[in-house]
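Below: one structure in structure tokens.
Missing here: one protein chain of the complex. Every other protein chain is in place.
Right, chain A next:
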């Protein structure tokens, strides 16, 4: 909060119109280890190219925060690190600028990763992660096993935020990936209900890691980036790529951003394969630029959700579906799990 207030003051007292001669790009992400990683992967290469400083603010670009900034005409962020769904929702509400594809080279990212109001900066997946010491001789290998309390007794964790939760439930219930959308919510709730007493819901990535470290859960539906950090700590924590749920994260540009069009130079630079591989190595966030694959070692590919081996059983999460239904669905889900 103080950081945000400080930023607001800094912008308010900046001499002259901010957009005329922007000297810095302010990027907002979700903080933690991502502060340093974004600086290394995106900030430093961009500064070397353009001379412009990149400031990373870890305040968390929730759609509500962006809307509040735009509504109060006091925008301090140039680029925000949200999901592709957020980009579509914010675009529909008129809170973000369309991506200027005369500056940003659309062909740098893979198919379906460039949208009107957001372009994919990295990819990640929700995966079935587990504690190998606790699950016994055979490891869980599909969402079916997530529901199998006899073979794998113990608590599980799922996320309180809806994206990628019901897909796993429906896959376990036998829904074919190609028939996933629109989600059959009632069917998912029916399948999930008996499992509720065994579930702990996480709300932040750090918390999902902590549940494994504390030995509270034997398996969980968590981001592969967090599973990767857990495995680096202790190889007993690992995950299966089978039936992973593939997400695209995206840069968005809040309407009236301080650096104006300059932000698109930054966005274009962030799509550089080298930058993206750097981020993959630091955080596990996967490149959106297919050319990055050529720069990867086998070790890199093992944590890259779009590596052919990992992507083949993956289910791409439909951003459009969530853009249209998330608010309704999120409230239904919170109501369902708190009953």
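One rule holds in what follows: a contact is a pair of C-beta atoms (placed from the backbone, for glycine too) under 8 Å apart; a residue touches a chain by one contact, two chains touch by 3 or more; residues count from 1.
Operating definition for what follows: contacts and distances are computed from a predicted model.
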| item | value |
| --- | --- |
| Undepicted complex member, UniProt protein name, chosen from "Guanylate cyclase", "Molybdopterin oxidoreductase", "ABC transporter permease" or "Peptidoglycan-associated lipoprotein" | "ABC transporter permease" |
| Which of A:152, A:201 or A:237 contacts the chain that the document leaves out | A:201 |
| Sole contact to the chain not displayed, among A:62, A:139, A:229 or A:282 | A:62 |
| Residue among A:55, A:132, A:195 or A:334 touching the omitted chain | A:334 |
| Contact footprint on chain A, counting only the chain that is left out | 62-65, 67, 89, 93, 155, 160-161, 200-203, 214-216, 326-327, 330-332, 334-335, 337-339 |
